[in-house]
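All protein chains of the complex are present and in place, except for one that has been dropped.
Each chain gets a letter, A and B, in the order it is written, and its residues are counted from 1.
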Amino acid sequence: MSLEQFLQYVLSGVTNGSIYAMAAIGFNIVYNTTGIINFAQGEFAMLGGMTAISLSAFLPLPLAIALSVFLVSLVGALVDFAFIRRLGKPTVLNMIIMTIGLSIAIREVALHIWDEKVRSLPYFTGTEVSSINIFGAYISPQVLWVLGISGIIVAGLALFFRYTLTGRAMRACASNITAARLCGINTRNMVTVSFMLAAAIGALAGCIVSPITQTQYDCGTPLAIKGFTVAILGGLGNSAGAVAGGIVIGLLEAFSISVLPLAYKDAVAITVLLIILFVRPAGLFGKKEAARLKEF
Amino acid sequence: MSLKKVIITLLCGLVMPFAFSCKKTGGDAIKVGAILSQTGPASFLGAPEAKTLQMMADEINSNGGIDGKAIDLIIKDSAGDPEKAISFAKQLIEEEKVFAILGPSTSGESMKIKGICEEAKTILISCAAAEVIVNPVARYVFKTPQNDRLAAERIYDVMKKKGISRIGVVSSNDGFGLAGKEQLEKLAPSKGITIAISEVYDKKATDLTGVLTKLKARGVQAVINWSIVPAQSIVAKNMKQLNMNIPLFQSHGFGNIKYVTEAGAAAEGIIFPASRLLIAESLPEDNPQKAVLVKYKQDYESKFNEDVSTFGGHAYDAMLILTEAVKKAGADSEKVREAIESIKGLAGTGGVFNFSAEDHNGLDINAFEMLTVKGGKFVKYEQ
Partner (left out) sequence: MKKYFPIAALAVFVILFQAAASLAGREYYLTQLTMAGYYSLVILGLTLVMGYAGQISMGHAAFFAMGGYTAAVMTTHDLAAGGALAQAAVSLGLTVTSTNAFGAKIIHFSPWVSLAAAVVLTVSVAFLIGIPILKLKGHYLAMGTLGFGIIVYRIVLGTHLFGEADGISDVPEFGLAGGIAVSGDPASRVQNYYIAAVMVILTITLLLNLVDSRIGRALRSIHGNEEAAGAMGVDTSRYKLSVFVLSAVFACVAGVFLTHFNGGIGPSQADVMKSVSFVAIVAVGGMANLWGALVMGVVLNFLSLRGYFGSYDELVFGGILIFIMLFFPDGLLRAENFRGPAALLDRARSVLKRGGDNGIS
């Protein structure tokens, strides 16, 4: 394999990996505050892309994206108010089924709002044919946007959780919800905030990747599955692990193309994940206790 | 469960078969069933097909039907699931007692109900492309899309004229892509084309730079992509982004101007075979298909406010063939079957149909026109 080819695969892997990591981070945010895996996370990305595309018909692109992210975060809040809060004492399985139901419902509603056609946002800079040469590997300028914005999101989240009051309150909920309540933190609102945040991140991810991967009413589910895979790989609840896991899976998939028939590409990442899980049941960086606690 | 509850449940269950009312056929209507993938992964096929069929049925009925009989069109949404297609086929045949079924949209579904329709002596006019639907020939089963083999031939002919001999092939892992790949590989040697590398990707893949990097490394002179949306546009864009400035050929799955819009500037210069529907207005007046194409295009676009596609055209042809045969022979499946086989020179959207007992597709290599993209529009490819 030549250096150019190698570099090409690396770039492709890292790009896809960042998108998976974004989805995984969305999962982790909600999981940390509530213990729920929100299978509708992929739908947030799809809604973000679709809404932005509709809005961009009469708004300048940055405004369309910003508004779309805002609207989808409202959808996240709505999901919490209308459904999550109505759960009584749910078992983990109840929550999984509920969010799966939500995911299906959102997807089908999107189908009836937007129909089945494939769309995409315009490229942020350049066009469909622009190409940047990096040491012999060629990428679209959109790839730089994806990497850049993902990096900013990850860094921004780290700062948010460390230095802002809301972020610290959310971490408190994740750590010990009863203690958090006793400290006067409104845990109910923290749950809503975490849904809104996860939805916003998902929507933004959906927007930045739309020019490259295109958006369709059912593009949320495969993304959610990949995101879940990465979240588990990195250890549920561990966002740094999610980033690492995303890059690992992205690179694995990209390089597997060069050795295996492409048909099995998706199976490769999962096989590796399963092997890792058998050795480390809590994921690469997950806590052992976390893996044991969650029961059905 | 207490005895009372059990008895109540039993009674409810028994009442059910009597309670559901059978749809009464309004006197003498001609019942036609359609199994299409209006939603789900093949919805870009099924949605325009369903719209087309409904539009045609409405038009025929408002013009007094066929010999005074209205068409009762029953459309079932299989969502691309062969299981549902089987269930609906049985439902349509046994319950609704349709005398013909149009569709399904995908080859996988068509193959699953081919046997059922043949045994039940119900006419099936499929809108799916696979050659195995009509080869081996089943007496009651027909199809309207052109054969993949012919598309592959046209592509290779153009390549030969351009002096291209070493190519790379990428195809999707669905029935359409696999059938195309098979035809391409079969025909290549006799046309003097060497396929240096042939890769299959997942039809839902969102990024094909990895696969294309492999092709680029093999130094091919052109790329054939055999797939449907969204991969078609993604391949075009990825190639340009990877700085691959070699010709890109697509299959006849590229049959909607939307895919050009999706690929934007990257679509310029793509060469592909397609039915003349896409360049309807620019055809010469004496072209046998022109009148049909222009009318369909205008009707469809004004009614549904979206661009016409060749997929809807396959459904149009199916209904057209059926109604032509019924006009000749009345609503009897055996007679209609024979009538279809005797159709010659019928101008549809996919081409001019000439059926026979051995040929249940009716289209030959001239059904295709080689098209290319210029200035964001489909134009005829001139070599």
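Quick note on the criterion: contacts are C-beta pairs under 8 Å (C-beta built on N, C-alpha and C of every residue); 3 or more make two chains touch, one makes a residue touch a chain.
Keep in mind that what you see is a predicted model, and the values were worked out from it rather than measured.
For the options A:Gly35, A:Pro122 or A:Gly167, the residue in contact with the chain missing from this view is A:Gly35. Residue B:Phe88 is the one among B:Phe88, B:Phe142 or B:Phe353 that touches the chain missing from this view.
Of the candidate positions A:Gln5, A:Thr166 or A:Thr187, contact with the unshown chain belongs to A:Thr187. Residues 1, 5-6, 9-10, 13-18, 20, 22, 38-39, 76-84, 86-88, 90-91, 94-95, 107-108, 111-112, 114-116, 118-120, 130, 136, 138, 173-175, 177-178, 200 of subunit B touch the missing chain (whole complex, contact as defined above). The omitted chain makes contact with subunit A at the following residues, 34-37, 80, 83-98, 100-105, 107-109, 112, 177-178, 181, 187-188, 191-192, 221, 225, 228-229, 232, 236, 261, 263-264, 266-267, 270-271, 273-274, 277-278, 281-283, 291-296.
Convention: only the chains that are shown with their structure count from here on.
Of all residues in subunit B, those touching subunit A in their complex are 39-41, 43-44, 47, 173, 199-202, 204, 206-207, 209-211, 213-214, 217, 229-230, 233-234, 236-237, 240-243, 258, 262-267. Residues of subunit A touching subunit B in their complex: 2, 5, 8-9, 12, 15-16, 108, 111, 115-120, 127-131, 133, 138-140, 209, 212-214, 216, 218-219, 222, 253-254, 257-258, 261-263, 265-266.
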